[in-house]
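Structure record follows, encoded as structure tokens.
All protein chains of the complex are present and in place, except for one that has been dropped.
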Amino acid sequence: MESLFFYLFAALAVVCGILMVANPFSRNPVTSAMFMVLTMISLAGVFVLLHAYFLAAVQILVYAGAVMVLFLFVIMLLNLKEEEKRKPGWVRMGFGLVSAGLFAALLLRSVAAARNAPLETAAATVDGGVKPLGLLLFTEYPLPFEIMSILLLVGMVGVVVLSKKELK
Amino acid sequence: MVVAMGLEQMDQYAPVLMMALVAIAASGGMLAASVIAGKRGHRPAIKDTAYECGMIPIGSNSARFAVKFYLVAMLFILFDIETVFLYPWAVVYKDMLTTNASLILGGMISFMAILAVGFAYILKKGALNWRE
Partner (left out) sequence: MESYLSIPHLLAVAGDEKIFGWVTPFVWYSAIKVLVAVGLMLTMVAYTVWVERRVSAFIQDRIGPNRVGIFGLLQPLADGVKSFLKEDFVPGHVRKVFFWIAPGIMLLPGLLSIAVIPFGSKLGEQDMVIANLNVGLLYTFGITSLSVYGIVLAGYASNSKYPFLGGIRASAQMISYEISMGLSVIPILLIVGDLNLGNIVAYQGGSLWGWFIFKAPLSFVIFAAAAFAETNRLPFDMPEAENELVAGYNVEYSSIKFALFFMGEYASMIAVSAMMATLFFGGWTLPFFGLDQPATTWLGGLLHIAIFLAKTCAWIFLMVWIRWMWPRFRFDQLMDLGWRRFIPLALANIVITAVVLWLKA
């Protein structure tokens, strides 16, 4: 039953991901963004099947609910129309192919590594709820947590600086 | 025990999926029903224009909006991530007060202090000032 749902959500994520970047019916950026939201939600389903419940909830809260809203805002702000018409140039195609190739290599390598690893490690043994995660975060990794706050601070400063022209 | 709890938790997500399917079916069904039952009228040209309080629409249909909204969306993500980090902290806080109080309290207070600096900076630069 679980594996059935895994294939369902994984397939949904992959299909929506493909439709996000190469939708044969529409080149509208908002459509792409909405397919990305669906991908995020499917990934949350996969996380639930991995017993990573906190991660699943955060995936929806932060990625589907916050990051994608920003994407939509940006798309609407720029009123992207040229995206629909633009033809990819050679240089752009080259860069795209190189980065896609790198990702493919990374993927193949991890698949190959996973094939040699014993299967038991893949199965969830700990409940990925909030409590175990919190304990781990605050006993084992307090320093990365503090560094996160500096990262967020840099983000805030960056936001203000980037939009400085608009502010008086 | 932990594993058993985890498996039990997994079952609890099945009703969520059911709920999602029922909700989608309900709203999809309503949309479909109105297509079947709805009245079909003719469409004069005036019906096809955008509604602007009964006047003839002026200019392009797509409005542009202030960059402020975009700023709000960006700041929202940053604060959302901060909130997400506060949840696991809040949940383990009481347990860790007995074992390692200085770490759990001090860690979060320094985290929030750094973010408070960022918040003060945003306020000072007037990024959240909507009254121009």
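Letters A and B name the chains as they come in the text, with residue numbers starting at 1 for each one.
One rule holds in what follows: a residue touches a chain if its C-beta (ideal position, glycine included) is under 8 Å from a C-beta of that chain, and two chains touch if they have at least 3 such contacts.
In this text, all values refer to a predicted model and were calculated from it rather than measured experimentally.
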**Request:** Can you work out which residue in A:9, A:54 or A:145 touches the chain that's missing from view?
**Result:** A:54
**Message:** Even though one chain is hidden, which residues of subunit B still touch it in the full complex?
**Reply:** 9, 11-16, 18-20, 22-24, 26-28, 30-31, 33-35, 37-41, 43, 47-53, 57, 61-63, 65, 69, 72-73, 75-76, 79-80, 83, 86-87, 90-95, 97-98, 101, 105, 108-109, 112, 116, 119, 123, 128, 130-131
**Residue numbers in subunit A that touch the chain omitted from display** = 1, 26, 28, 30-31, 34, 37, 53-54, 56-58, 60-61, 64-66, 69, 72-73, 76, 127, 129-131
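Basically, only the chains that are shown with their structure count from here on.
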**Complete:** Rounded to the nearest Å, the gap between Cα centres of subunit A and subunit B is 16
**Asked** Tell me, which parts of subunit B touch subunit A in their complex?
**Response** 2-3, 5-6, 9-10, 13, 62, 64-65, 67-71, 73-78, 80-82, 84-85, 87-89, 91-92, 95-96, 100, 103-104, 107, 110-112, 114-115, 117-119, 121-122, 125-127, 132
**Message:** If we count contacts the way the header does, which residues on subunit A are in touch with subunit B in the complex?
**Reply:** 2, 48-49, 51, 53-54, 58, 61-62, 65-67, 69-70, 73-74, 76-77, 79, 124-135, 137-139, 142, 145-146, 148-150, 152-153, 155-157, 159-160, 163-164, 166-168
